[in-house]
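What you see is the complex with one protein chain gone and the rest in place.
Letters A and B mark the chains in the order given here, with residues in each chain numbered from 1 onward.
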Amino acid sequence: MKLKGWKELEIGAIIPEAGNAEQYNTGSWRASRPQWIEENCIQCLFCWIYCPDSSVTVKDSKRGEFDYGHCKGCGVCAHECPGKKGKKAIVMVEEGN
Amino acid sequence: MSTPLRLKELSKKEDLLTGGHRMCAGCGAPIAIRQVLLAADVPLVAANATGCLEVSTTIYPYTAWKIPWIHSAFENAAATISGVEAMYKALKKKGKIDRKIKFIAFGGDGGTYDIGLQSLSGAMERGHDMVYICYDNGAYMNTGIQRSSATPFGANTTTCPAGRVIHGKPQKRKNLTRIMAAHDIPYVAQTTPAHWRDLMTKVRKALEVDGPAFINILAPCNRGWRTPTNNAIELCRIAADTCFWPLYEYENGKLTVNYKPKEKKPVTDFLKTQGRFKHLFSPDSKDLLKQAQENTDHEWDKLLREAACWAEETGTTEEGK
Partner (left out) sequence: MGKKLAITGNQALAEAMRQINPDVCAAYPITPSTEIMQRFASFVSDGVVDTELVTVESEHSAMSACIGASAAGGRVMTATSSQGLALMWEMLHIASGMRLPIAMTLVNRALSAPINIHGDHSDGMGSRDCGWIQLYSENAQEAYDNIFQAVRIAEHEDIRLPAMVCMDGFIISHSIESMEFLPDEVIRDFIGEFKPKYPLLDVDKPVTYGPLVLPDFYIEFKRAQHEAINKAKKVTLEVAREFEKISGRSYGLFEPYRLDDAEIAIVLLNSAAGTAKDVVDDFRNKGIRVGLLKPRLFRPFPYEEIAEALGDAKVICVFDRADSFGGFGPMYMEIASAMMAAGSSPLMVNKIYGLGGRDFMPEDAEAVIKEMTGILDTGKTGTLKEYIGVRE
């Protein structure tokens, strides 16, 4: 990417594009990845409310796949997941496996 | 109409702090901040003190904020937002703006308990219509885990390392929430992101008052606390269950304790989860653990006594709340 020169930048280092950090990939930080097992999911959405990286996608109040472009693999979601009948709906899997 | 505080409803709202920020994996602060932003049903303008949250969410040319946001320096988030709020009042008076906007400041414990305390105290006394949110992770984590006045007794930090003679931080932490309550502002509270409904209810109350409000939120830092990346929320629950971090609020000066654990757990349940307290569990540190328990008990008892006085005075039972 060609970086802007001094005449092209907004004054005062102001960033006018709100929320453009979405374009930045933090998924590459992951050492392990959360895996969603839908059949064990009770749609409690704890994973969504406790995610530090806004990486649990939810549509019409139902959770969908993880946003692996941003998920850093911390594992908070898996830790907090109540699961169904003792079976977790989120498990952590080592990256590369 | 405000969104009901149910996750199914809240999840329909837009996240105002996006992914792609560079807080550490498993950090408690962005969990807390997301909840704060989700709780609000009015447009917000925010100021942020220098610190992890500020640095990691706005690395140029990226910003993770979808609300107007300003960072100017470390010690002055409260003064900065008070200027924004003053301009809002001025332009409203002149008819140049008519929307309802609320003002919020974020600071870590270093930027709030220590270097920003004067600025915070001044802004509260002047009565600006603003909410100050402290995310307390108990040390200067951004610069590499130096002790702050929020660091708990006995904690190992890089400037109060556990050594042969001095065993971590020798002093108790400052009780900032109660200092803020002493400002006699309309709303002061303490909470954690594990108790998301409690947190969001408190943010709503803080935003509803006409005047200044302060909320202190526990925000675990796995780098500084020496914990795994996955248990920030669990640590918050243990903090409340051991009364290390009680959940309470002052509404127009009246204290309510919002959570009383059925069985108050020993503070060691909290301390033993974290590497920063590891040295306290060596055989010759029994006195330190005893001291840590006494500190916790003392603060908790004080809180209960005061809450009981209020309950008696207003004729409500404590449990009625």
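One rule holds in what follows: a contact is a pair of C-beta atoms (placed from the backbone, for glycine too) under 8 Å apart; a residue touches a chain by one contact, two chains touch by 3 or more.
Note that the coordinates shown come from a computational prediction; the quantities given were computed from them, not determined experimentally.
Q: From the list A:Ile14, A:Ile42 or A:Val93, pick the residue that touches the absent chain.
A: In the complete complex, the chain left out is touched by residue A:Ile14.
Q: In the whole complex, not just what's shown, which of B:Leu5, B:Val55, B:Val209 or B:Leu304 touches the removed chain?
A: Of all options in B:Leu5, B:Val55, B:Val209 or B:Leu304, contact with the hidden chain holds for B:Val55.
Q: Footprint of the hidden chain on chain A, which residues?
A: Residues 3-7, 9-16, 18 of chain A touch the chain that is not shown.
Q: To test your reading of the contact rule: which positions on chain B touch the chain that is missing from view?
A: Touching the missing chain: residues 43-45, 47, 54-55, 58-63, 65-73, 75-76, 78-91, 93-94, 97, 99, 101, 118-119, 121-123, 125-126.
Heads up, the rule we're going with is that only the chains that are shown with their structure count from here on.
Q: Please work out the Cα centroid separation of chain A and chain B, and write it as a whole number of Å.
A: Measuring from centre to centre gives 23 Å for this pair.
Q: Hey, which residues of chain B end up touching chain A in the complex?
A: Those residues of chain B that touch chain A are 7-12, 15-31, 34-35, 57-58, 60-67, 193-194, 196, 228-234.
Q: Which positions of chain A touch chain B when the two form their complex?
A: Residue positions touching the partner: 13, 15, 17-26, 29-30, 43-46, 48-55, 58, 60-61, 67, 69-76, 78-80, 92.
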